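Okay, here's the structure, questions in a sec.
All protein chains but one are shown at their positions in the complex.
Chains: A, B and C, in written order; residue numbering restarts at 1 for each.
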Amino acid sequence: MKTIKTCVTALISALLVFSPVAYADKWSDQFPHIKATGDIPGECSYESMSKKNYKGKTLKINTHAVPVMGEPTALHAEQFAKLTGAKVDVTHTPAGDLYAKAMVPFQAGQAPYDIVFGFSNFINDWKRYLEPVPKKYVEMKQMQDVTPSHIGIASWDGVMYQFPVDGDRHYLKYRKDVIDNPKYQKKYKADTGKELRVPQTWKEYGEMAAYFNGWDWDGDGEKEYGSAEVMKKDDLMYAAFYSRSAAYSKNPKTPGGFFFDLKTMKPLINNPGFVEALTDWVAATKYVPPGGINFGLGDEIGSFGGGQTLFSFSWDDAFVAAMQPDSPINNKVGAAQLPGAMKVWNRTTNSWDEGFNQAPFFVWGWAVGVAKKSKEKEMAFDYLCFFANEANHQADIGIGRFGVNPFRNDDFKADVWTQIGWDKDIAQSYVDTLAQMEESKNRVFPLRVPGTFEFNAALATAAAKALAGQLSPQAALDEAAKQWEDILNRVGKDNVRKAYSVGVAMEDNKL
Amino acid sequence: MEKLYKFLKYTFIILWTVFIVAPFLWAISTSFKDFQSVNSKVTYIPWLDFEPTLEGWRVLVKSPARGGVDIVEPYFNSLFVTCTASLISIVLGTLAAYALSRFTFKAGFVRNNDITFFFISQRIMPPIVLSIPFFIFLSTIGLLDSLIGLVVVYIVLLMPIAVWIMVDFFNRVPKELDETALIDGCNPYQAFYKVVLPNSIPGLIVAGMFCIIFGWIDFFFAFILTFTEVQLLPVKVVALNSSITPWWSLSASALISVAPLIIVAFVVERYLSKGNLSGALK
Amino acid sequence: MNFKHKYVFLFPGLFVLIGILIFPIIFTIRLSLSGWNSYTPEMNFIGITNYIRLFTDDPRFWESFFRLSFLSVTTVILQYIIGFALALIVWREIKFKRFFRVIFLIPMMTTPVIMTVIWRTFFHESLGPVNDLLGNLGVKPILWLSDPVIAKFTVIIVEVWQWTPFMFLLLLAGLLSLPKEPFLAAAIDGASPFRKFVYVTFPLMAPISIGAIIIRLIEASKIMDTVFVLTSGGPGTATETSSFYIYIKGLREFQMGYAATLSFTYLVIMIISLTIIAKVLTKLMIKE
Partner (left out) sequence: MNLVAKNLTYKPDDQYHLNDVSFNFEKGRLYTILGRTLSGKTTLLKTIAGLLNPDSGNINFEDKNFSKVPVWERNVAMVYQQFINYPHLSVYENISFPLKQRKLNEEDIKKNVDDALKTVGLVGFENRKIQELSGGQQQRVALARSLAKKAKILLLDEPLVNLDYKLREQLREEFKTIFNEGLANETILIYSTTDPQEVMELNGEVIVLDEGKVLQTGPAKDIFENPINLKVAEISNDPPMNIINGLKIDGKITFENINIKLPKHLSQLDNKNYNFGIRSSEIKLDDSGEEFEIELAEISGSETLLHLKRGSTKVIALIEEVMNFKIHEKVKVEFNSDKFYVFAEDGKLISSPYRIKNG
């Protein structure tokens, strides 16, 4: 069986792997993945890893399905195995089941995986089963370049549990060829009396999306639509909702909690700010492609990346995928911060504060940790360190399907992106967008408290009911808030408060 | 009237055939597409509507490090687990079914029918109900992430099917047959394997077929109870379902995973036509 | 017959099954009395708190249960009618009989979790072939997966596709094994095909029908893979079934104790209702 497999693999590899272009760097000869930069010296470079010897040892990894994060995990595993002589077994699990797949054995006292991939908001539930990242790695040069917000994301109470390999946030993607098109700008102005520009508020976003919904505006013979969004319940849709809510509900005048009032621990998700956002969102079901109400992240990326919609907002993946050389909308997309709002709810005065407000949403993305019960911790950290070494990282962030996104100061330079074929102004708008988010003092991070999943699921279920028209936005959020109270009581208010206060500090950028 | 009836009859089965075949045709077409041909507009016929590519099929044998899934080993794992568990289930299930069909059991209020129902009722449990306890159970006996562990679990899944079919089958085999064997000097075991068994082949084929089908299509247990050592086909295929859904390779793997069982369909049809299975399935 | 040997036949299977199952069942019951969740993974004892929550404060479970009843009963009835019709047609001489028989069997050989992915692309509202072809006929896009009502029927369509063959196989085999005499008698009496079906075929097939329906109901009540892949229970909670809800509570939200409560309650309800259904069907279909 093994022999057959090897033969087949060898045959296919021989057919597929084109011979690498000769570079001076001996590592890029051997590993074409890094042929753009060659090996970059560092603690975990190819050179350093080749000196380690893990022969006879096995490293077990659970990661996401191929290709997003799954392919780089497997690719770097293969390279790591070649360099150190270790055997690396990688399993791939769909996103929705990553949590359970690691959590079931954790709770049963097992460590079938040395390394588990997940989302960074798993940290609260996972941290007691994870080995803190040893000092040696925390202090090394590679780590110094990671932005403070991503160090914060990977840590809990100052202890780093997750090894930074990815950075994620939600931002707006739009079709430059429409928004910047003078013909459409004129037409839009004539028809609506308003400017066609990168939408500044969610209302503008909605108006433009509705205007460009249901007709062929790029001349390919197919209808295009307004917006592609993750609206499918249980598929990260809660994140999309928080993105739309942040501007209405994250008021810089009222620090101390976005999800809960940290003092009273009263859920805030049914206040008028959130209701306004959900009302917007229900209206959005009118300008998504047919079936858009059932889009998961993959559908969203496929839809926007396939040139079907004007807008989309979520992770970097869609943007990078759209900018791949073989994409139909390559160099036709722009990036911008999430739209804001012209009013924001003030929970202290119980009224709307008028004026423009904007709040970026850091959706923590891929996170990875080493199991406490693992017998190969050193090797595991070496692997992660190798995964994120500079050469690998630079190669990875340019490949959209890898899902590895910027989280280092070095990544926020336009030339990193122009190198891989992006137009200069697009690259610039992209890195500017990301950098602004890092600096914002008024931002939102997803909930990471005990029972995170229950909170998010309750919210997603309620929001989904509203989107499907089963409940009004207010009724849906009231239902969610009631469930949040129940969960709070089950989990214990103080437990949640303690955990959430860490998040609130980051929201108000006080780190 | 006769003509109308005939017309309706053929219309109905042709429509149904189209309905059955449609998703397969779609899958075949999709398996030769790429991101572009899937996401820009609806396309059907290769060369005419889109430029076909073998990428979807290549993914199946490529290593994950190159964006593939490598389903060769999982394929054999699935075959092994399915066949072994089916075999054990059939052996144990057939014995139990024979006992339930031929002998009377009484224990308190429990009668034969109750025992039969107990067997069959195992199918009522949704896999989700059992998955966590099984996880703990297998981890206690050290069989997590192993082929044997999966076989053990699949026995629970499959034995009820074997018992259900074989009880029904044996109830149709005249019990005078085994009585004659006993009278002719066989003890109950000899009567069973010298006389009853050779005459139960149709039943065994049906039971075996159902066991294989239900073993082959299980996803949930295979998913929860394995980590890195053992991967079964459905789990591997589902692992293709990343946040970007690769329709093309999913289609290709769906087609590949159906292939072995299509042979089963032919076997069943052959036996049906020969009239051999009728008694077994009635 | 009654020999001591009978135990040798029964016990291996019975004890293997009990041996494998005893732990999971006891574990589930015990777990249902605990508050095991992601933050307190302990087998603590909280009495019947979970049960109280289920019976007083969880309409979603009961909704999912009624939805499941609707979905499984509808699919099984459809499968039975279509399966019986198909079986009747290919029972008698017909062109390409064997070809049709093989074709009709194939769907049940496919893995639901994989096949449903194909269905999802098939019914994709903007990129799938169904709406595209209907669009050519001037039909507006149908929201196969995103309309709360239509999505239920999409699930039904997929389930019917997948499992009608099972019904078809059982019923065809039943038909093939029917005795010939009653049909001869009916033919001599000059009965019309319809009367022949009502008075001869159907009564003779009643016991087989009941068995097939019950088994299909058991299987259909577990419907989960289809919903999981097709709609994730959405839109809203429009297609959420019991086992999918248990899955969400257990493996997504990790409320293990509560999920065990749901599981155990579900099992009890199912066993009782299936027993009743079997009795009622027997009463209705078999006239003594």
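Just so we're on the same page, a contact is a pair of C-beta atoms (placed from the backbone, for glycine too) under 8 Å apart; a residue touches a chain by one contact, two chains touch by 3 or more.
From a predicted model like this one, the values you see are computed outputs, not experimental measurements.
Here one chain is not drawn; of B:I14, B:L54, B:I183 or B:I263, the residue touching it is B:I183. Within the complete assembly, residues 174, 176-177, 179-187, 190, 195, 198-199 of chain B touch the chain that is not shown.
Note that only the chains that are shown with their structure count from here on.
Contact topology of the protein chains: fully connected, every pair of chains touching. Using mean Cα coordinates as chain centres, the one most removed from chain B is A. When every pair of chains is scored by its C-beta contact pairs, the maximum goes to B-C.
Here the CA centre of chain A is 38 Å from the CA centre of chain C. Taken residue by residue, chain A touches two or more other chains at 97, 100, 104, 296, 302-303, 306, 308, whereas all remaining positions touch fewer.
With touch defined as above, residues shared between interfaces to two or more other chains in chain C number as follows: 127, 251, 256. Chain contact summary for the complex, chain B toward chain C: residues 5, 9, 12-13, 16-17, 19-23, 26-27, 30, 38-39, 41-42, 44, 92-93, 95-96, 98-100, 102-105, 115, 117, 119-134, 136-137, 140, 152-153, 155-156, 159, 163-164, 168, 175, 178-179, 182, 187-189, 192, 206, 213, 216-217, 219-220, 233-234, 237-238, 241, 245, 247, 250-251, 253-254, 257-258, 261-262, 264-266, 268-269, 272-273, 275, 277-282. Contacts from chain C toward chain B in the complex involve residues 1-3, 5-10, 12-14, 16-17, 20-21, 23-25, 27-28, 31, 82, 85-86, 89-90, 94, 98, 100-115, 117-119, 121-122, 127-129, 132, 161, 169-170, 172-174, 176-177, 193, 208, 211, 215, 218-219, 221-222, 224-225, 242-243, 246-247, 250-251, 256, 259-260, 263, 266-267, 270-271, 274-275. Residues 96-97, 99-100, 103-104, 107, 124-125, 225, 232-235, 289-294, 296, 302-303, 306, 308, 450-451, 453-454, 457, 461, 464-465, 467-470, 486, 490-491, 495 of chain A are the ones touching chain C in the complex.
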